[in-house]
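Only a single protein chain was left out; the remaining protein chains are all shown in position.
Chains here go by letter, A and B, matching the order in which they are written, and residues are numbered from 1 within each.
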Amino acid sequence: MIKATSTSTTRYTTQRIGFGLLTAMTLFTVLPILAVVIYILVLGTPAINGEFISGFPREGMRAGGIWPAIVGTFYLTLGTAIFAVPLGIGAAIYLSEYAPENRWTRLIRIAIINLAGIPSVVYGLFGLGLFVLFLQFGTSILAGSLTLSIMTLPVIISTTEEALRAVPQAFRTVSISLGATKWQTIRRIVLPQALPGTLTGVILGLERAAGETAPILFTVAAFFLPRLPASPLDATMALPYHLFVISTQVPGMPVKIQYGTALVLLAFVLGMNFIATTIRSRARARRQW
Amino acid sequence: MKYLRILPFIIFLFFLAGCSNQDGTADTSSASADTIENKGSDTIVNLALAWAEEYQHVHPDIRISVTGGGSGTGIAALINGTVDIANASRQIKTEEIEAAQANGGDPIEFVIARDAIAVIVHLENPVNELTLQQISDIYSGKIDNWLEVGGEDRPIVRLSRETNSGTHVYFLEEVLRLGAKDNPTLFSQNTLLLPSSEGISVEIRQNPNAIGYDGLGYVTDEMKVIAVAREADTEYILPSAETVNNGQYPIARDLYMYTNGEPTGAVEAYLDWILSAAAQPIVTELGFVPVLH
Partner (left out) sequence: MDNSLNWREKIITRFIKVSGYSAIIFVGLIFYFLLREGLPTLGEVQFNSLFATRWYPIEDYFGILPLIGGSLIVTIGATLIAVPFGVGAAIYISEIAPRWMREILKPLVEVLGGLPSVVLGFLGILILSPYLRVFLDLPTGLTALAGSLLLGGIAIPTVVSVAEDALDAVPKSYRDAALALGATEWQTIWRVTLPAARSGVLTAVMLGIGRAIGETMTVMMVTGNAPVMPGGLGALFEPARTMTATIAAEMGEVANGSVHYHVLFFIGIVLFLISLIVNVTASAVVFRQHKRQERILS
């Protein structure tokens, strides 16, 4: 490369232009995200105060707080976790530790990919058809949580499976050779090692559940309820639906409250995202194998 | 790794505790309080909400839960017996009454307020008045430019509520079809169907090409209300409480609440209060027209 020929100069010019283009594209992808987050942060922060967080909506939701929506989203997320976490981790364990390489297992994988791809509003239809109408749960936290948990399953399964597979085979061999049963090996050796990855998957799945609106439209969401839900069979307000309602349905809604609600929802979701990514990168840094 | 085993249990218990705790408080309060379930029209939901809030100040022992979902949803719930009061921005249909009677019910109607539907445009739009026929032609697609109704040379962007809203149906029957039952006129296909009143307001506020319609309660001073005439040679009237109650403004309708059978107890007291001088001023505050009794 000492004698730079003219062709190599053009080659490097192409490279420089190409790299510049890719950098620009990446910036175009990433900067709007930052802009959105910062924009909502700036316009939403003035709305945040004690009453906004812990109060009930007043004056046709144009004043007061969003506490019932926060509580509703919390319950829904929790309900989703109760159903989706055991099932998701179970499925991941099956796929990584038990499943033989046969046609059925391939079918399971295709099914998971499909679950991940089904439009969220179709989950809403399904929840309406099965839980609300057929099983007669009514529009309730139970129906909504079940719908959301099926939607989050694929995320939890695939991340957990990845984490389980990353645990070296030698760990299992040693444990089994010391006389432990397969389940003992999984529970005492494999699962603890895969815990950070599993947690990341669970949180990312729940994050999606917390932020979704379409699946809860027909299964849980209430426009306005002057009280907190009293049982899993109650309908509830929820943050994403509340934001949809106040940004499209209520006349003369103060912009401040809209941005405030957007900020709380964003904080809820991004907070979970942050926890998930932190757990993952910490675990990567600490991994001994 | 012990906590790994306990963690799900803690979460589960927490959930149960949270719920049962709520149950406890709900139980103790429901011993002394009556709950009124109120559901239906999205047009009325904000009014119903305001009433519910105010009523709970006066009668803290009564709990009123308000949900929207549309007139049809509210009436369906009334037929199924899951609500005490259904809100509707249209009159109950004969089929619905039959369905209710088949279920052993008997819907009773209350006119609780009136609503004028205002035709609205951007503040800078020079057009001030339209006849019903012109509005019908605009929405059916016969008129495509503001120039044809005395405005600037701009394309007309038609805004409407979604097809399932009572307001949409009313506008179709009374304005597009001019009240004639056999008139087959439909909305032009490129009419924007916005999921909500607020969607219409946002677009009207910033788009000088747009025309929209909405309940008077949704009109703010950031948009211009069009004066409407029944015929080209009659007077152009702006919607207001006065012009609605004396029948001058042509696009106005009654708003209803329905109960299943003659109301009793807390529901009766609530409806009496709604129709009283204590509650009707709230109607005006929200931009609807109070009923004269």
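Note that in this section a contact is a pair of C-beta atoms (placed from the backbone, for glycine too) under 8 Å apart; a residue touches a chain by one contact, two chains touch by 3 or more.
Computed from a prediction, not measured in an experiment: that's the story for all the values here.
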Omitted-chain contact residue, chosen from B:E54, B:E109 or B:E162: B:E162
Touch with the omitted chain, as defined above, among A:Y75, A:F137 or A:F244: A:F244
Contact with the hidden chain (one of A:L76, A:I112, A:A163 or A:I257): A:I112
Chain not shown, touching residues in chain B: 69-70, 72-73, 76, 154-157, 162-165, 168-169, 172, 186-187, 189-195, 199, 202-203, 206-207, 209-210
Hidden partner chain, residues of chain A it touches: 11-12, 14-15, 18-19, 21-23, 25-26, 28-30, 32-34, 36-37, 39-40, 86-91, 93-95, 97-99, 104, 106-126, 128-130, 133-134, 150, 153-154, 157, 181-184, 204, 207-208, 211-214, 217-218, 240-241, 243-244, 247-248, 258, 262, 265-266, 269-270, 272-273, 277, 281
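Operating definition for what follows: only the chains that are shown with their structure count from here on.
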Residue ranges of chain A in contact with chain B within the complex: 58-61, 75, 78-79, 81-82, 85-86, 188, 191-192, 195, 222-232, 235, 247-253
Touching residues on chain B, where the partner in the complex is chain A: 1, 4, 8, 11-12, 14-15, 18-19, 22-23, 25-26, 42, 45-46, 49-50, 52-53, 56, 63-69, 194-199, 201, 217-218, 220, 286-287
